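Excluded from the complex is one protein chain; the other protein chains are retained at their positions.
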Amino acid sequence: MTKTEYRPAVWPWIVMAVAGLVTFVGAMTVPPDAVQGQLSRIMYVHVPSAWLAYLAFGITMLTSAIYLWRRDLKWDRLALASAEIGVVFTGLAIALGMIWAKPTWGVWWTWDARLTLTAIMFFVYLGYLALRRTTDDLDTRARRASVLGVLAVVQVPLVHFSVVWWRSLHQGPSLIKPESPTIDTSMLVTLLVAVVSFTLMYGAMMFKRIELARFEDAALVAEQTSLGPVAGEAVTVPDLTKGA
Amino acid sequence: MESADQWNWVTLAYGVAYFVLVVYAVSIALRITRARKRLGDTP
Partner (left out) sequence: MRKPTVTPGFFHQALTITRRDLLRERRSGEVMWVTLPFGAIALLLVPLAIGTDAPTLQRIGPGMFWVIVMLFGVLIAIRQTNAETTAQRDLVALTGLDPAAIFVGKAVASFLLLLVFEAVLGVVTIALYDVELIGWVILPVVLVLAAAGLALLGTLAAGIVATGRSGAALVPLLVAPMSVPILLGATQALDAIRLDRSSISWVLMMTIVVLLLAVVGVLSSRPLQETG
């Protein structure tokens, strides 16, 4: 990528800002819940974050598998972008869930299936990102990460299944319910708007993150293949780019 | 729980959420600038 080729896009920032604003306005103007009061407003950032956590995870793992099949680095960049953004939204979903749970049910954490699964997923993400840092070679990195992606695609549904089953056996009748039993129309609409806004935000973030990945990979390759001194300053690689 | 207390929690939640999102977005922008500089491509 050289000066003349590519200018970073500006529109994604605008999309992100608008999406954030729309969600905020919606969450603040919607009437409060009959039971949970103002606390219900937290739902409008918590639920979209959780939704994106799962969406980003799925995309990371799927594009990893596609890379293994296609061996085109663009799929690997997609996987990485989705993983990094996914970590952010997963962490956010967990944090917001805790902020919601404490005043509502008196505990920071409930061991219900969904929360437990989200926490596990967070660590799978972290492992994926940590793995990518083990090498600077683009192809090796992509191959390792994508095998992990495939492993996760296979194993995570089993994790999901086993955790849900486990909780169904052990969660006795309790007052802790993950969400209100019925949801008012205006709240539902606001929630859907929030989910859509956040999804658009995710899309815009993906665009910029992939752009970043392309710049970084280009810089990495440029540095790895640059002409430099060999065996000290006395000998240098001959410059073959100039004419004979 | 008092409505005021509830608003405190809501403020905390939205503060955390938007702070994190903004910081992350800014980090992408900064990293792009840094990568372009490495490429000798300063804007």
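Here the chain labels run A and B in written order, and each chain numbers its own residues starting at 1.
Throughout what follows, a residue touches a chain if its C-beta (ideal position, glycine included) is under 8 Å from a C-beta of that chain, and two chains touch if they have at least 3 such contacts.
Please read all numbers here as calculations on a predicted model, not as lab measurements.
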{"item": "Displayed chains contacted by the hidden chain, counting the whole assembly", "value": "A"}
{"item": "Residue in contact with the excluded chain [from A:Ala53, A:Leu115, A:Ala152 or A:Met205]", "value": "A:Ala152"}
{"item": "Listed residues A:Lys74, A:Arg143 or A:Arg214, member touching the removed chain", "value": "A:Arg143"}
{"item": "Selected residue (touches chain absent from view) among A:Leu131, A:Val196 or A:Leu220", "value": "A:Leu131"}
{"item": "Hidden partner chain, residues of subunit A it touches", "value": "68, 120-121, 123-124, 126-127, 130-131, 133-135, 139-140, 143-144, 147-148, 150-152, 154-156, 158-159, 161-163, 165-166, 169"}
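Here, only the chains that are shown with their structure count from here on.
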{"item": "Centre-to-centre distance between subunit B and subunit A (centres being mean Cα positions), rounded to whole Å", "value": "14"}
{"item": "Subunit A contact footprint on subunit B (complex, rising order)", "value": "1, 3, 5-7, 9-10, 12-14, 16-18, 20-21, 24-25, 28-29, 31-32, 35-36, 38-39, 41"}
{"item": "Complex contact set, residues of subunit A against subunit B", "value": "1-3, 8, 13, 16, 20, 24, 27, 37-39, 41-42, 45-46, 49, 85, 88, 91-92, 95-96, 99-100, 102-103, 201, 205, 208-209, 211-212, 215-216, 218-219, 222-223"}
